[in-house]
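A single protein chain has been omitted from the complex, and every remaining protein chain is retained in its original position.
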Amino acid sequence: MKFVATVGGQPETVEVTGEGGRYRLTLGGEVWEVDARLTAQGIYSLLIDDVSHVADVTDQDGACVVDVGDETYVIQVEEETRHIIRTKGGAAGGHAHQTLAAPLPGKITHVAVKAGDTVEAGDTLLVIEAMKMENELRAGGPGTVAEVRVQAGQTVNAGDVLIVID
Amino acid sequence: MKFVATVGGQPETVEVTGEGGRYRLTLGGEVWEVDARLTAQGIYSLLIDDVSHVADVTDQDGACVVDVGDETYVIQVEEETRHIIRTKGGAAGGHAHQTLAAPLPGKITHVAVKAGDTVEAGDTLLVIEAMKMENELRAGGPGTVAEVRVQAGQTVNAGDVLIVID
Amino acid sequence: MTARRIAKVLVANRGEIAVRVIRACREQGFASVAVFSEADREALHVQMADEAYLIGPPPASESYLAIDKLVAVAKKAGADAVHPGYGFLAENAAFAEACVAAGLTFVGPPPAAIRAMGDKTAARRIARDLKVPMVPGTVEPVASDAAARQAAREVGYPLMVKAALGGGGKGMRLVRQEAELDAALRMARNEAAAAFGDGGVYIERYLPEPRHIEVQVLADAHGHVVHLGERECSIQRRHQKLVEESPSPFVDAPMRARMGDAACRLAQAGGYVNAGTVEFLVDADRNFYFLEMNTRLQVEHPVTEMVTGIDLVREQLRIAAGEPLGYAQADVGWRGAAIECRINAEDPFNGWLPSPGTITGLRAATGPWVRDDSGVYEGYTVPRFYDTLLAKLIVWGADRAAAIDRMARALAEYKVVGVRTTIPALIRIVKHPDFCAGRLSTGFLDRIMPALRAAEGRRRSVAVIAAVLAEYERLGRRTIVAPPAPTSDAWRWSHPRGWRRA
Partner (left out) sequence: MTARRIAKVLVANRGEIAVRVIRACREQGFASVAVFSEADREALHVQMADEAYLIGPPPASESYLAIDKLVAVAKKAGADAVHPGYGFLAENAAFAEACVAAGLTFVGPPPAAIRAMGDKTAARRIARDLKVPMVPGTVEPVASDAAARQAAREVGYPLMVKAALGGGGKGMRLVRQEAELDAALRMARNEAAAAFGDGGVYIERYLPEPRHIEVQVLADAHGHVVHLGERECSIQRRHQKLVEESPSPFVDAPMRARMGDAACRLAQAGGYVNAGTVEFLVDADRNFYFLEMNTRLQVEHPVTEMVTGIDLVREQLRIAAGEPLGYAQADVGWRGAAIECRINAEDPFNGWLPSPGTITGLRAATGPWVRDDSGVYEGYTVPRFYDTLLAKLIVWGADRAAAIDRMARALAEYKVVGVRTTIPALIRIVKHPDFCAGRLSTGFLDRIMPALRAAEGRRRSVAVIAAVLAEYERLGRRTIVAPPAPTSDAWRWSHPRGWRRA
């Protein structure tokens, strides 16, 4: 079975065979023989060439966040076919870039922009209060505010689209 | 829904209603309002009249072993109808008393009796080696050995019938 | 004063500190009474207490900050004492008064001492009178934005806006220039009001990269005061402590004696009784400036416990019962070094954004000289209503180097799956050469933040293998493939880098 794993914007193809704890993976031109056990929810024990690794895999908005040793990676894993379809139809992906979704549930305490405003990277878009903290959400890049879907005082859930930017 | 809970040979009827963490139970003529949550596999948090209890429930050969505080109970829980049927047809139950089943997996290192032997309470029947210990299994009451189904050196699984006694 | 009998203690808090107090009660044979909001029925402190009472809806203002409800539960449960923990009402004099008025023993200082020392501005007036050096700034809360601007000009920029009540870094903002003042005042007041029920703030000069070093004091009701040495708490993010240790690598015996003496004099002047902490800022020349006194148990109290062998919560309860300390300053001894790391549900790779959710997998560090003061368990859902602290990981070592090695080992063992935590950042901190060399400052973390970004490390291939196998096994179990979540790209937009500039 073939997958595409995307790390830091770099996609790479990974082929997997095997089952029941013993797998063979091909990535980066190399073949890896892996003895993998799920020892607890999301905690994998991997033996690769007699080297022992413990990797924690957490699903976060459809991406895998993997902690191994003192390193953390955010990895998007898709079946190869799905990856090809998604990247062909790039426009949709492009638009997805233009939405600011709530990264966590909370209360909007301040909205700093309105439709029509132009923003630069680092500009405060709004402030969301959660877990006794006021969290400023700022623009990651330049753009024009197309739509503001929330107002101060409103409670939002994780994933709610807050602001759309052209 | 009605159950019969048997503790130390004493059966008592328990009626339960409710769901989603809030229950009403009738036992011993009393009504108990219980807020119960399964906080982990087999670990229950119970709030009864604002008193907090944590009860560990382990299934052991079809019986519930319940640890609460520093007390441990072995409790057989059956639907009331099933209990009535089982206790009516007592003969089968009677025979069940006459089998010595392996309480744990291991290796038989010694068989002390043969068919036809009469045994008294406390007589050694056989020795099973498990977890680096030699465990002597002894008769809990008097009887005559009808059948010895294992021999020294043989490996057995938990529940295997080892000896039948009339 | 006369001894007060304590047999049953209401713990007016939640999370790890409620668990900590309940444990101390159990060890001393006191019954414990927990309180919980509708969001906390399955919280660990509810399970560990002898009794547990629902006190209201999730927002703290309707539950853990509701003085009347707490006092009513204490009376209903037949408790004779109330332990406030830290945060919430721990430094609220009105709560202490309400307990006393209801005939309950408040496990903490007398209301007057909370007012005198707990109010940062009042404490600064006492320090001024005792000639204890302190950071320049206002000794009164600022009445209005206009008054704040005026005071700010006198103090000079950059400056700090701070909540007059409370602590724990909440209601604090750094202001570099006047343009940022209004926003800082608003956010500080909001946070202070939400956290402590009082929006009063004051202004203080900003010291660049100071060390944050605090002294633990114990005062009984019979006039005895001792200090248990210092804790260094310089590793902070969002002005909140992340790593604390005792002793401080920067403090030698004479300096410890000087700071301890100043702390004891402040406590005595404020009529202080019970456990308290005097916080100082220390500059590179080892000058220390009084910052504030926390009239409560500190989050980081365990590091003092590990080096002195003194159980601070046990002492709090003994003192509240009217018992004398029973030992003098000369009897207090220190052995080895202790470090605490705070494990919070926050994403260090995303501006410390809070990360509520369900802990699907948990394996805490254990073993030799490792202490886990935790308020969570596997399967527990971290609610979004309260602060992000999940657990405190504390280690002891024969010396600081041994403690650091042990902490690195323990952090690597600590597995939390389902929510993001500060653990990856903590691992980098304790392995950082500056930390190992004791070169600490409150600016340390901002300096090393860039290094916190997920690296192209040597375990990249292992991570990819784990992620792909997880998906491979998931597909094996399921017929429908989950679509890629549409919001995943939004992350790129939601880095609140602002905290780094704050």
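We just call them A, B and C in the order they show up, numbering each chain from 1.
Throughout what follows, a contact is a pair of C-beta atoms (placed from the backbone, for glycine too) under 8 Å apart; a residue touches a chain by one contact, two chains touch by 3 or more.
Not measured: the values here are computed from a predicted model.
J.: Looking at the whole complex, which visible chains does the left-out chain touch?
T.: A, B, C
J.: Hey, which of C:Gly78, C:Gly103, C:Pro324 or C:Gly367 is the one touching the hidden chain?
T.: C:Gly367
J.: Contacts of chain C with the missing chain: which residues?
T.: Residues 19-20, 23-24, 26-29, 48, 302, 305, 309-311, 313, 335-336, 363-364, 366-374, 377-378, 398, 402, 405-406, 408-409, 412-413 of chain C touch the chain that is not shown.
J.: Which parts of chain B are in contact with the chain that was left out?
T.: 1, 3, 5, 7-8, 12, 14, 16, 19, 23, 25, 27-28, 30, 32, 34, 36, 38, 40-44, 46, 48, 53-58, 60-79, 82, 86, 93, 96-97, 99-101, 103-106, 109, 122, 124-125, 127, 129-141, 159, 161
J.: Kindly note down the residues of chain A that lie in touch with the hidden chain.
T.: Contact residues on chain A toward the absent chain are 21, 35, 37, 39-40, 45, 47, 50-52, 54.
As a working rule, only the chains that are shown with their structure count from here on.
J.: Give, as an integer number of Å, the spacing between the C-alpha centres of chain B and chain A.
T.: Centre-to-centre distance between chain A and chain B: 49 Å.
J.: Using the touch rule from the top of the page, what residues of chain C touch 2 or more other chains?
T.: 378
J.: Residues of chain A that contact two or more other chains, please.
T.: Within chain A, no residue contacts more than one other chain.
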